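Heads up, one of the protein chains got dropped from this complex, but the rest are sitting where they should.
== chain A ==
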Amino acid sequence: MVKIGVLGLQGAVREHVKALEAKNAEIIVIKRVEELEGLDGLVIPGGESTTMRRLIDKYGFMEPLKQFAQQKPVFGTCAGLILLAKNIEGQDHAHLAVMDVTAKRNAFGRQRESFEATLNVKGVADDFVGVFIRAPYIIEVGEDVEVLATFNDHIVAARQGRFLSCAFHPELTDDDRMHQYFVQMVEEFK
């Protein structure tokens, strides 16, 4: 059985735990650096990326998370995608900067413009309901990044080796096929 952590500094932690618990995995909520030890994979949940970044700095998570990402699979949703991205449009500095994509924050607009839509997510499902909340999208990907889903020609899900990211919130629906996909990734990398 694989051991997967959910970064629990802020955001939709409970929902990810619930979605993963149904799988053949042991789930741990990570609030301190030491707790990364022994994990096979990590989920960075949706939340406020600015807030999460402040707390990552405050608790010295930056380097340990980068190191973790050098070796183990990481799945970022929404704010998690922003934290993983190598570049962020309009900002000089990215956060973990481990996944070779350029993200645009609040790319679909404010909360008023937030929406849900059915997506074709390659290797996951052709009828996946994506819940987009003040969501980002990916405007550029590196050579070895595979685009898994687009919406209105914008990239909303991608994979690069052990990194998986999506702009929507699979944890807010009862559909756990994205989580299943990630658990399989973790099993393959273990």
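Keep this in mind: contacts are C-beta pairs under 8 Å (C-beta built on N, C-alpha and C of every residue); 3 or more make two chains touch, one makes a residue touch a chain; residues count from 1.
Throughout what follows, contacts and distances are computed from a predicted model.
*Asks:* Out of "SigE family RNA polymerase sigma factor", "Pyridoxal 5'-phosphate synthase subunit PdxS", "ABC transporter permease" or "Probable alginate O-acetylase AlgI", flag the one the UniProt entry gives for the chain missing from this complex.
*Replies:* "Pyridoxal 5'-phosphate synthase subunit PdxS"
*Asks:* Which of A:A12, A:A107 or A:I138 sits in contact with the chain that's absent?
*Replies:* The single option touching the absent chain is A:A12.
*Asks:* Taking the full complex into account, find the residue in A:H95, A:R134, A:R162 or A:H179 that is in contact with the omitted chain.
*Replies:* Answer from the full complex: A:R134 touches the omitted chain.
*Asks:* One chain is left out of this view; which of A:E21, A:E113 or A:D126 touches it in the full complex?
*Replies:* The missing chain is touched by A:E113.
*Asks:* Touching the left-out chain: which of A:I27, A:L55, A:A97 or A:A125?
*Replies:* Missing-chain contact among the listed residues: A:L55.
*Asks:* In the whole complex, not just what's shown, which of A:I4, A:A79, A:A94 or A:V124 touches the removed chain?
*Replies:* The single option touching the absent chain is A:A79.
*Asks:* Can you list, in ascending order, the chain A residues touching the missing chain?
*Replies:* Considering the whole complex, chain A reaches the absent chain at 8-15, 31, 46-48, 50-51, 54-55, 58, 78-79, 105-106, 110-118, 131-134, 169, 172-173.
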